[in-house]
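This report refers to the structure that appears directly beneath it.
Left out: one protein chain. Kept in place: all the others.
Presenting chain A:
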Amino acid sequence: MGIFYQTIKGDYLQRSRSYAFLITLAITIYAAYHFVPAPDENYTTLIITGYKGVYNSAWAGHISVLMTTTILALFGFFLVNGAIKKDIDTEVGLIVAASPISNMRYLLIKFVSNLLILLTISALAIIVAMLVFLIKKSGYPFLIKDFLLPYIFTIIPAMTVVAGFAILGEVFLRGKGILQGILYFFIFTTLITINMGSTSSSAITDIFGINEIISSITNQIDTQFHERIKDIALGYTITETASYKTFVWNGVSWSFDYLTSRAVWIGMILISVCISSFSFHRFDFKTLKIRRLPIFSAPAKTNYSKIEKIALPAIIPAYGILPLIKIELLLMIRKDPKILNILSFALWVSLLFVPLTTAHVILLPVLFFLQVNKLSDLATKEKAYRLHYLTYAAYKPLQRVLSAQILAAFSLLIALAFPVILRLIISSSYLNIIQVVNGTLLIAILSISIGIISDGKKLFEVFFFLLTYCVLKRISAVDYLGGIPHPDYLGKMLSIFIINISLLVACVMFRARQVNNL
C-alpha cells in the first residue's frame, strides 16, 4: 500500500507541477467566480424560463456543483486523457514495463492520479464558490453542508467516471487520441441530452448525477407555482433580471436510489479499469510501429567514405524562411493518419457546395478543429522530440523559426478556409472575409502561444475544443470566424485583432526567454 500511495503521489505531483495545470487552476478560479450569479446580476447559469432560486447557501452550493460537474465531465476528460501517452513519450513506460508492477496496479495508479487531478480542480471551484457566497452577503446563512454534500455525492462519483473513461480510452484506443475525444464527446452529449431535466430517467442512467439536483429544483418550482417545467439548460445566458419569479430551494434530499446508483457507477468503472488491464499493451508497440514505419533491417557494413572537404559544394547563405515553412507544413501533414487527412479533404470540398452559412458557421470550425493534432504541438514538438537544442541554436530562432511556425499554421488554415473565403468574395461579404482571416490568424497564434506558455500541447487542445463547442452552440461572442451575427461585429473583430497582437507579443517574449535559458 505504501508503494501504491507513493507512486500515485509521484504521478500526481509530476502532473500538477506544470504550467498547464496552473493555468487550468487560474481559469477554474475565474469560471467558478461566475458560476452562481447574485440576484442583481444580469446573467444566469441554470436556465429555467421565468424562474430563479434565491441566492441562499443551498442554491449557491448546488449550482456551483452542477456547473463544475458539467464542465469538468466534458473538459476534464481532455485534461487528464494522455496520462499513459505521457509515459510512452517520455519512455518512462519502458522502465514501468521492466518493473514488477502489474498492469492492473499501473492502470489503477493512473486512474487515481486522473481522479486526484479532477478532484483538485473541482475542490478549488467549490472553495471559490464558498468564498464568493460569503463575500456577496446574500443575507442567508452559510451552511457548509450545502457545498460539501453535493461535492461528495455528485462531483466525486462523476469525476471517478471521467477518470475511468480516460483510462479506458487510452487502453482500448491507444494512439487514437482524436477518436477517443470524438467518442467521449458523443457519449457525453448523448447522456447529458437524455438526462437533463428528464423525469422519466432513473438514477442509474444519470451517469454524472446532475439530474438529481435539476429534478429537485424543478419539483420545487412545479409544486410551488403549479408548473410543469420541461425546458432546462445549463450555461451562461444574459437575462432581464426583472422578469424572474424567485423561489426558496433548500437543496437535495439525497435518495437511497441515487446513492446506490453512484456506488454502482464507481464500482463499474473500477471493474472496467481492472478488466482493461488484460488488454493493456505494457509499452510493447512492435506491431503498432511496424504498421506505421518500414521494418528496420540493419544495413550491411560498408566502408565509410571519407568526407573530402574540398569535394563539398560551397556554402551559400540562405536566410529566407520558406524552406522552414515547407518543412513545418510537411511535418503537420504527416502528423495525422491518412484517414483524417482524407476526412479533412472531404470537408474542404463540401465547403464549396453546402449553403454558405452552414459552411462558415459549422463546417469550417469543425474542419479547423480536425487539425488540432497538427496545430497543438507546433511550438512544443522541438522539446517533445529533444530537438530544441538545435532549433534554439539556429540562426535567428525567433525571427525565422518562430515566424515559420506561425506562418505554416496560418497557411494551412487559410488553405482550408479558402472555399469559404472564395464564396464570401463572390457574395461581396468583405467584412466576413476579414474576420475569417482574423480568426484563422487567432487559431494559428493561439496554438503557438498556448504551447509556448504552457510548455505543452494539452491546454491548447482542451481550449480549442471548448472554443469549437461554443461556436457550434452558436455563441456569437466566441465565434472567431465571424459567421454568426453579432450586435457589435466590428468591435468583436477589433477585439480579436488586439488579442492576436497581444498573444503574438507574449509568445515572442516567452520564446525569447526559452531560447536563452536551456
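The rule we apply is simple: a residue touches a chain if its C-beta (ideal position, glycine included) is under 8 Å from a C-beta of that chain, and two chains touch if they have at least 3 such contacts; residues count from 1.
Here, contacts and distances are computed from a predicted model.
The listed choices are "PadR family transcriptional regulator", "Formate dehydrogenase (Quinone-dependent) catalytic subunit", "Phenylacetate-CoA oxygenase subunit PaaJ" or "ABC transporter ATP-binding protein"; the UniProt protein name belonging to the chain that is not shown reads "ABC transporter ATP-binding protein". One of A:Ile155, A:Leu191 or A:Val401 touches the chain omitted from the figure, and that residue is A:Val401. When the omitted chain is restored, the residue from A:His281, A:Lys381, A:Arg423 or A:Lys492 that touches it is A:Lys381.
The chain that is not drawn here is touched, among residues A:Lys137, A:Lys230, A:Lys245 or A:Arg334, by A:Arg334.
The missing chain, though absent from the display, is touched by one residue of A:Phe256, A:Phe278 or A:Tyr319; that residue is A:Tyr319. Among A:Ile275, A:Ala393, A:Ala415 or A:Leu431, the one in contact with the hidden chain is A:Ala393.
Of the residues in chain A, those that touch the hidden partner chain are 289, 292-296, 298-299, 301-302, 304-309, 311-321, 323-324, 327, 330-331, 334-335, 381, 385-387, 389-396, 400-401, 515-518.
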